[in-house]
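For reference, the structure I am asking about is given below.
A single protein chain has been omitted; all remaining protein chains appear in their positions.
What follows is chain A.
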């Protein structure tokens, strides 16, 4: 969790909003630092987290999580974190007999299917348990990332439907939050990815967009973060609708500053 980002978003683990869909996207840069931020943020907020990790292994997230002050192994052991390791379990579909449909069942199907098994996995993972264990505050679904599902053969509409169902269950029914990462293809013409990105943008309450600098790579400024709050057009709203900051990623933190105000150039 990066305290400076919490300040920009005007939120803390104790008083985060519930029932929201947050969209993370990156263009010409790596936005995974935002995923690590939200993972540690919600674990510190004592939420039940279901993390669908399709890109990296568990140990990768664990190592970064330890730098940010959370222990994923312990969280998984005590039942706070349900971790679907996509890289490992994708192999299991082919080499192990499955009694019930596997969350990544679509990999076995010849034509582009739907993500109903994955949704059922998420719903099962986050459903409130009535037993007397320590109550978690609210459920959170984190997906890293959705663009890889397009590469694996699913259509953009299938992924949008999956997020729709997740939003209906997690955000509306269980009053939890959903955070997803999508890559923006940018110059490359990728219609399916554009439909996915625009469709999700319309469903989101908050959009965080990490962009590389237009002028290229820089040692002291790693990129630019655009924050867009999608709120109904209210005349009395005091907060800005959209903010832009530049950032530099360090070993254990990320520092944010206004455009052109990097300490290196002042």
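Please note the rule applied: contacts are C-beta pairs under 8 Å (C-beta built on N, C-alpha and C of every residue); 3 or more make two chains touch, one makes a residue touch a chain; residues count from 1.
FYI, contacts and distances are computed from a predicted model.
Chemist: Between "Sorting nexin-30", "Bms1-type G domain-containing protein", "Histidine-containing phosphotransfer protein" or "Elongator complex protein 5", choose the name on the UniProt record of the chain that's been left out.
Modeler: "Elongator complex protein 5"
Chemist: Quick one: which of A:31, A:176 or A:199 touches the chain that's been left out?
Modeler: Going through A:31, A:176 or A:199 one by one, A:199 is the residue touching the chain not shown.
Chemist: Using the touch definition from the top, which of A:74, A:129, A:168 or A:261 touches the missing chain?
Modeler: Touches the omitted chain: A:168.
Chemist: Using the touch definition up top, pick the residue from A:55, A:93 or A:157 that touches the left-out chain.
Modeler: Counting the whole complex, the residue in contact with the absent chain is A:157.
Chemist: Touch as defined at the start, partner being the missing chain; which of A:33, A:119 or A:247 qualifies?
Modeler: Reading the full complex, the residue touching the unseen chain is A:119.
Chemist: What is the set of chain A residues that contact the non-displayed chain in the whole complex?
Modeler: 114, 116, 119, 157, 160-161, 164-165, 168, 172-173, 194-195, 198-199, 201-202, 207, 228, 230, 232-235, 237, 240-242
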